[in-house]
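All protein chains but one are shown at their positions in the complex.
Labels run A, B and C following the written order; every chain starts at residue 1.
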Amino acid sequence: MKLVVPVTVRWGDLDAYGHVNNAAMLVLLEEVRVAVFWHGHHLPAGESATLDRDESATFVAHQEIEYLAPLGYPRAPIPVSMWISRLGGASAEVCYEVPTLDGGVAARARTTIVMVNATTGRPRRLTDDERALWSRFMDEPVQFRRGN
Amino acid sequence: MKLVVPVTVRWGDLDAYGHVNNAAMLVLLEEVRVAVFWHGHHLPAGESATLDRDESATFVAHQEIEYLAPLGYPRAPIPVSMWISRLGGASAEVCYEVPTLDGGVAARARTTIVMVNATTGRPRRLTDDERALWSRFMDEPVQFRRGN
Amino acid sequence: MKLVVPVTVRWGDLDAYGHVNNAAMLVLLEEVRVAVFWHGHHLPAGESATLDRDESATFVAHQEIEYLAPLGYPRAPIPVSMWISRLGGASAEVCYEVPTLDGGVAARARTTIVMVNATTGRPRRLTDDERALWSRFMDEPVQFRRGN
Partner (left out) sequence: MKLVVPVTVRWGDLDAYGHVNNAAMLVLLEEVRVAVFWHGHHLPAGESATLDRDESATFVAHQEIEYLAPLGYPRAPIPVSMWISRLGGASAEVCYEVPTLDGGVAARARTTIVMVNATTGRPRRLTDDERALWSRFMDEPVQFRRGN
C-alpha cells in the first residue's frame, strides 16, 4: 500500500527557471517523511506514529532521485506517493513519486534512513511497533529509468 | 584530474541536529557546479568556462548521494572535489566528494546534468569547446558503498 | 478583521539552535501572503483572490520584524494572524503576528508590498476589486516594542 501525502510547495522552492529547484525537491521529500513518521499525519485510520524526538532521530544515509519533468508552481498542495521498499535491522528504504501539475511524474526517489538513539547517536534496531506499522506501506522498490 | 572547489557552508545550512541538512548538501554541490561551469572559477590556469546563461541552461536529470558522516559547521570554505565521470551527447555525469572537518568523507555524490538550449528548452549537444574543457576533469566514477 | 492563516513550519526552517531561523520566519510570512493574495485561501466564504500571475507581480519594498520569543518546532501548522494596515495607490502594508507553540507571541512583522504590472515591471494602481477585498482585512498597524 502506498500512502499519499499532500505537500505544500513554497514560492521560494522555485528557482530562476520557475521550477522547483533540484535540492528543494529533497526538502519536499523530507517533509513527506516528517509528516508520516514523526507527526503521524496521513496514516490510515487507527494508526499512529511512534517516533519520539526525545528518544530517536533519523539520519539520511543515501538518496537517489530522478527528475523526469519540471515541477511548476502549484496553487494547492501536491499529492506525493510514499512507500517503504525495504526494512533492515536499523534502517528503512523509503520510495516516492512526485506528480507534475498535469498528472505526469516530476520525480521518483528513494531514501535510506537509519534509526538513531537520540542520546547515544548510535543506530538502534527498529522496534516491533515501527516494523508492524511500516510493513503496512511496503511496496515494490521505485524503478529508475537509468540502468544502474 | 579532479578539481578542488572551495564552498562556503552557511549557518542556515545546518539543521536542528547541528549538521548540514541532507538537502542543503545538494545546494552545496549545485554551488560547486555553478562556480566551475558558469563562472569558470577554480579552473586550471588558462582555462575558462564557456557557458552563457543567455544561450544555455543545465537541467539536473538524476542525483545519487551517500552520506557517510555528519558535516558540522566549518569556520572556512570546505574543499569539495569535483570531476566528470562520463560525457554523453547532451549530458555529463559530475562526481563529488565532500570532506568532513577532520579530513574524513562526509558525502559522495553523482549528478547527471543535461545541456539545454535556453530559448527552445530542448537538450542540445555539448560543443567541442565544452567537451575539450570538461574532458580534462575526467576520472573514475565515484564508488558508493551500497551495492546497487 | 484579521485573517488567520495556518502555515506549515518545515523541519529545515529550524537552525542549529532548534528554533525557526530569523530569515526563515520571513519565508513563512511570504507563504501567508501567497496563500491569501495569490491562492485566495483562508478568505471569508464567498470571497476570492483576484491576482493573476500572468498580469501582476508583487514586490516587497520594506519589512520590519520583531522577534519576541523563539519559535520551536510545531507538529501542526501554526495559525498566523494577518491583516492590512494601510492601502496606498499601488501598495499595501501587511501586518502579521506569529504565535509560539504555547500561545505566546513569537514575532510581529509588517511588510510593504508594491503591485507591479507583470509585463512592464512598473508599479500599477490597486484595482477597485483588490481595494474592496483587502479593505475587509484592515486593522490597526502592528505595534513594535522598540520605540522608533
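In this section, a contact is a pair of C-beta atoms (placed from the backbone, for glycine too) under 8 Å apart; a residue touches a chain by one contact, two chains touch by 3 or more.
All values derive from a computational prediction rather than experimental measurement.
Peer 1: Out of A:Asn21, A:Thr58, A:Ser91 or A:Thr112, which is the one that touches the chain we can't see?
Peer 2: A:Asn21
Peer 1: If the missing chain were put back, which residues of chain B would it touch?
Peer 2: On the chain B side, contact with the omitted chain comes from 8, 10-12, 27, 30-31, 34, 38-39, 75-76.
Peer 1: Need a quick check: the contact residues on chain C for the chain that isn't drawn.
Peer 2: 17, 21-24, 26-27, 30, 57, 59-67, 70, 112, 144, 146, 148
Peer 1: Given the full complex, what residues of chain A touch the hidden partner chain?
Peer 2: Per the touch rule, chain A residues meeting the hidden chain are 11-12, 14-18, 21, 23-24, 73.
As a convention for this text, only the chains that are shown with their structure count from here on.
Peer 1: Looking at chain B with chain C, do both copies bring the same residues to the contact (over half shared) or different ones?
Peer 2: same
Peer 1: When the mean CA coordinate of each chain is compared with the mean CA coordinate of the whole protein, which chain is closest?
Peer 2: Per-chain C-alpha centroids ranked by distance to the global centroid put A first.
Peer 1: Please identify the chain with the largest separation between its CA centroid and the CA centroid of chain A.
Peer 2: Farthest chain from chain A, going by C-alpha centroids: C.
Peer 1: Determine the centre-to-centre distance between chain A and chain C, using the mean Cα coordinates as centres, and give it in whole Å.
Peer 2: 29
Peer 1: Need the CA-centroid distance for the pair chain A / chain B, whole Å please.
Peer 2: Centres of chain A and chain B (C-alpha means) sit 24 Å apart.
Peer 1: I'd like the Å distance between the centres of chain B and chain C, where a centre is the mean of that chain's Cα atoms.
Peer 2: For chain B versus chain C, the centre distance works out to 36 Å.
Peer 1: For chain A, write out the residues touching at least two other chains, lowest number first.
Peer 2: Counting only residues that touch two or more other chains, chain A contributes 27, 30.
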